[in-house]
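One protein chain is absent from this view; the other protein chains keep their places.
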Amino acid sequence: MRARSLVLVWLALLLLLALSVGATFLPIGGWRHGISIGVGFVKAGLVLWFFMKLRTAGGLARLSVLGTLLFLMALILLVWIDYASRSSYRGSGIMTGEPNAGSTSTHFS
Amino acid sequence: MNASGEGLHDAPREVDPPRRTPAEASSYIADGYSLRSWFVTTDHKRVAVLYLVSITAFFFIGACAAALIRLELLTPAGDLLTNEGYNRAFTLHGVVMIWFFLIPSIPNVFGNFLLPLMIGARDLAFPRLNLLSWYIYVFAGLFTLYVLLTGGVDTGWTFYTPLSSTYANGHVMAALTAVFIVGWSSILTGINFIVTVHKLRAPGMTWGRLPLFVWAHYATALILVLATPVLTITLILIALERLLGIGIFDPSLGGDPLLFQHLFWFYSHPAVYIMVLPALGVVSELVAAAARKKIFGYWFVAYSSIAIAVIGFFVWGHHMFVSGQSMYASTIFSFLSLLVAVPSAIKVYNWTATLYKGSIALNAAFLFAMGFIGLFVLGGLSGLMLAMLAIDVHVHDTYFVVAHFHYIMVGGAVTAFLGAVHFWWPKMFGRMYNETWGRISAALIFLGFNLTFFPQFLLGYLGMPRRYHVYPPEFQALHVLSSSGAFILGLGYGLPLIYLFYSLRHGDPAEPNPWGATGLEWTVPSPPPTHNFEEVPRVENEPYDYALRHDESIG
Partner (left out) sequence: MQRHEPYPTLERQREADQLGMMLFLGSEIMLFGALFAAAFGLFLQHTPDVEAASGRLNLWLGGANTIILLTSSVFVALGAEARGRRPRRLVACFLAAALLGILFLAVKALEYAREYDEGLMPGTAHAHFASGPQQLFMNLYFAATGLHAVHLTLGVVLLLVLALRERWRPATAAAIENAALYWHLVDVIWIFLYPVLYLTRG
């Protein structure tokens, strides 16, 4: 019965919610963030697959969702690369055009 | 029509053309004369005409702003406009030209009109949504007019923070609202086109038989749907910052203005492909029709449209090379920006190969297409230069960049738009216009355009910054050249308004296929009846099955 499987999915979603909340209290440092987002992806996947009927939808509908997610990931990834790689030369003078900018050696000053 | 394209439409006429041809009498134009029948239409062809009128009006407004700018720049002193006034002029020019002319131009006029005809459908997938798109566009336009009439905005079309969010005077909220609203028009159009191409192709119209115009618009629609919402949220965030101080780009709170630029350009770079891809689709059609030859490398051209759309999403950081973006991210963006030039170049090679040993007609429409190819190549090459970090660091925010994007947008997209107008005008309105005047326009525009914008490459390379109206006297000569060119360009744009309008009443009646082109739209009367096809066509031919084939150009 389809209604039964829907209710089972709902229970799974609640369980996953408990998991992500529980993980917040564990002393595992930065992994907490990864887990809670990861659980979010699993929950969203369940909703998309069972509630939004991607399970029975054609390739086109699935491709629309997948494609969208891929472009979104591109935005997030490249923003991440920007922020993650900025500090390595901040304060080294490159962007302000000082002479000997970027150099960490103290030979020339 | 003889081989050089001179035609029946230049010779003096003994008899006045009929007030109404039989085709016109049963066309979509004759299907109701009331205002209501036009403003509550769901006919994609009528919606296309509604768009044509509106975008022409906005083009005129944007052109007036340009005229102000070029007049001001005739002299080194800031004597025509104040600093604030100049800022408002170039902002208005950018906002109007980009969102209210270029983005809707080819897709919403020619895409709307031709897409169903080209695939053998009776309308788009969601006809009422199509009309809604137009109304949303007009509603947004009202906000833009309000901004114009109340003195304008000085932030530049790019709305950079913290100027736009904190310090700008002027009607920033109204401008943000206008662009926010017009974004929805784009998104709905995109959804309509994608679903139309997937679900309404006539029997036998496989993907491999679609005109390249359709491929280009499909790729454009993907960008419309996926990129525009990012602009929407970015504008909301600036608006929230202005209204409630809620912004996350505020540097005094530790926010990053560069974050705004990431979000803004994530949309605005793909947006330039929204403006150019339809133009590339038009040119593919025009080149094949001009050469009377099958397009060379159909699948290369088709997939290159998709490739441009996809890769175009990954290059936005090249607008931020000197804004404080990390060097490593900039390098990645630089590489990807070089990559995105490849599919565009592929198209140019294929067009050239199509023209080679073709029997090339030189009608006005085809002259525009030829002009496009040359100008697009120049614009594209300068784009490659800008994609390289080492060069961009020197020419960023100079007239070099201004020249680059005007070569693509004006030399490219507007030229292609005019080419499309001249090519499909007989189909849309059932009348032929005067060929000679068409060719004069094409020549004037080509000449005027180069005179306006080539000096700007030089200006930029010599160091003239953009968005400045006061400059050192040594730049004046080049500016005078540029402004003179703009005057000629303006004449060139004004001419078609006259002879095209004239043709509506006095032009020769158009046959279904006056150019001898391939494509389903040429199998129906000019202008088409409301329901497009008497019987839904069954497609059996390959696309571009002209008499000459591409392998006849080899050897």
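Order of writing sets the labels: A and B. Residues in every chain begin at 1.
The definition used in the following text is that a contact is a pair of C-beta atoms (placed from the backbone, for glycine too) under 8 Å apart; a residue touches a chain by one contact, two chains touch by 3 or more.
Just so it is clear, the model here is predicted, and its values are computed rather than measured.
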Contacting the left-out chain in the complete assembly, out of B:Met173, B:Leu259, B:Leu339 or B:Val539: B:Leu259
Touching residue (missing chain; options B:Thr228, B:Ser268, B:Ser330 or B:Thr415): B:Thr228
Where the missing chain touches chain A, by residue: 2-3, 6-7, 9-10, 13-14, 17, 20-21, 23-24, 32-33, 36-37, 39-40, 43-44, 47-48, 50-52, 57-58, 60-61, 64-65, 67-69, 71-72, 75-76, 79-80, 83-84
Where the unshown chain meets chain B, residue by residue: 116, 121-127, 187, 190-192, 194-195, 198-200, 225-230, 232-234, 236-237, 240, 244-248, 250, 252-256, 259, 262-263, 266, 531, 536
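Going forward, only the chains that are shown with their structure count from here on.
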Computed distance of Cα centres, chain B from chain A, in Å: 36
Touch list for chain A against partner chain B, complex: 60, 67-68, 71, 74-75, 78-79, 81-86, 88-89, 94-95
Complex contacts: residues of chain B adjacent to chain A: 198, 222, 226, 230, 258-259, 262, 266, 313-314, 316-317, 324-329, 332-333
